[in-house]
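Omission of a single protein chain aside, the complex is shown with its protein chains in their original locations.
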Amino acid sequence: MIRRLVRTVRLYLAQAWLSYHGRFSITNPFGYITSKLGFPFFLMIFFIFMGKFVGFSDPLYIVIGNLLLIPANNGMAGISLAIGEERGWGTLSYVLGSPAPRAPVFIGRAIFYILDGFVTALLGFGIAAIIFRMNLGQVDFYLLTLCTFLLAITASGIGFLFGSISLITRDGWTILNTFIQALYILVGVNFPVDALPGALQKVAYCLPLTRGVMAARLVLDGAGWSAIASLIGGEALVGSLYIAAGYAFFLWIEKRSMQSGTLDAV
Amino acid sequence: MKCIRWGLVKQQMSVQLLVRTLNFFSLSLFILQPAVFSAVGMLLSHAAGNDVPDLVYSVIGGGIMGMWSGIVFTSTYDITGDRRNGMLELITGSPTSLASVEAIRTFTNVLCGFFAVLIAFSAAMFIFDYSLNGANLWGAGISLLILLFAMWCSGVFLANFLAWSRISGTFVEYLEMPVAIFCGFMFPIRVLPDWMQTISGIFPIRWALEAMNESLLGMRDVRYLAEHWLLAIGLCLLLLVATNWLQNKVQDKIRVNGELSSI
Partner (left out) sequence: MKSLHTDSSHVFLFFIKRKESAVKLRLSVLCVPISNTQILSTYDRLGHLDFVALGRRGEMENPAIQACSLNKVFKTKIGLWKIKSKSTTAVEDISFEVERGELFGLLGPNGAGKTTTVKMLTTLLLPTRGTAKILGLDVIEQTAEVRKHIGFAFSGSRGLYNRLTAIQNLNYFAELYALEPKVTKKRIPELLELVGLNGRGDDRVETYSSGMVQRLHLARALLHEPEVLFLDEPTVGIDPVGSRELRQTIKNLISLKKTILLTTHYMAEAEELCNRIAIVNHGKIVVMDTPASLKKRVSGDSVIEAEVQSAKAPILLDTLRGLDGRSMVKLDHSAEPEKLCIRTAEPEKVLELLSPFLNPDYILGMEVRHQTLEDVYITIIQGEKE
């Protein structure tokens, strides 16, 4: 029993490290940092200027929203990238063809991305606090950590859902990317969900992240546990629904992909 | 670039379309992504309490954004993809120079980008009732042509830069947004702080785009427009000179370290 547990844990970690290392080994430290913070940072700046132009007076609102999306992005992209890149390098069929159980293989790959996104977001808050003179004095740090971590985990459900698509089509990563972009509109990153038209508001509340982002904003405003408990609960619930659906979908698609033989088409 | 023949152009363009452009990835870059940016722009404007969004910057600007992302990413995937599947080596080994192949490919990408702008235009006109009344049409037209030229020059430069080494690929992807910011794709340059406005002066795209946006908003000052056009063209020529220099370097470098075929 213990032996099996150790073996599984080892497999998780080994997969996670391999995937992570495989992804970043070509780049140098400079590439590493820019790839972590570069794109989200510049996108954020772009949105801030857009906001400034139309008279949206609160740049911090945009900053916080974009920072909160980093762990979520990593949670989503981690799994999808792990699968998509395997396909790109032609090693997907080796991975799936090996006797290793699939769940550790891919969940393991996601772990580092999730941790990484989490750390990056905290780092981002630190940097933002300096650049934008954000006041973090009254913030309950543990609650903020909790929210950020929760965002990464609930987002990984979406990652599984779209990552599975990567098993049958080479466009999985793109489809996910397009979806991630839609999140910039839907989950209250750049402007409050209330600003959306009615129908879209309903959609927003069916997605993970929406409530989590709201909760995190409240925490940053100095709210305590009681104020955010219901939001956190809702986020966890929606998130776990997505994770369950995503994993089931992954298993189903994996069977399908064996039949259609599309594992290595690039 | 002296050996560009019509047959080569036709062939390269059709293959470029088939292999790189007509797939979900590129279409989402050229069309879906601009739509998202436009939506963010308009909703931000709504959240800020404006009744009418600024269609020139929000919607047409989104189209420009799509054109730029399309060019950056297609160029990146052109080279890295070709490197990965061994094509870069075969192209280099043929009598046609890599630079002319890249020039034609970028031209194709710019055309696709132009298509994205057209879609944004139609969206602005037919969905959001944008009207061209009061716009300086000929000014906008000439500016658009110069803008396309500027995009092409930047794209060719990027493509050569990418052939330079594998690492540059990671770098270029992060160039996309900064250029969008400095060139004022979805907001006027005057929103930027002074020091950023100064930097933005080195981008030919900025001058052409500013002339186009101002024309659409009714600018008729010939001197203002002419100044912008000349600046844009001058900077483009500089960029081409730099590209030419870079291209010779690239030719030597990729043959020394065997990076033509390594992934």
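Which chain is which? They are A and B, in the order written, and residues in each are numbered from 1.
Convention: contacts are C-beta pairs under 8 Å (C-beta built on N, C-alpha and C of every residue); 3 or more make two chains touch, one makes a residue touch a chain.
If you're wondering where the values come from, they're calculated on a predicted model, not measured in any experiment.
Participant: Take the complete complex as the reference. Which residues in subunit B touch the chain that isn't displayed?
Facilitator: Contact residues on subunit B toward the absent chain are 3, 5, 7-8, 10-12, 15, 18-19, 84-87, 89-97, 101, 252, 255-258, 260-261.
Note that only the chains that are shown with their structure count from here on.
Participant: Under the definition above, what is the set of subunit A residues touching subunit B in their complex?
Facilitator: My answer: residues 26-28, 31, 34-35, 38-39, 42-43, 45-47, 49-57, 88, 171, 174-175, 177-178, 181-182, 184-185, 190-192, 195-196, 266.
Participant: Considering the complex alone, what residue numbers of subunit B touch subunit A?
Facilitator: Per the touch definition, subunit B meets subunit A at residues 23-25, 28, 32-33, 36, 39-41, 43-50, 53-54, 57, 84-85, 166-167, 170-171, 173-174, 176-178, 180-181, 186-188, 191-192.
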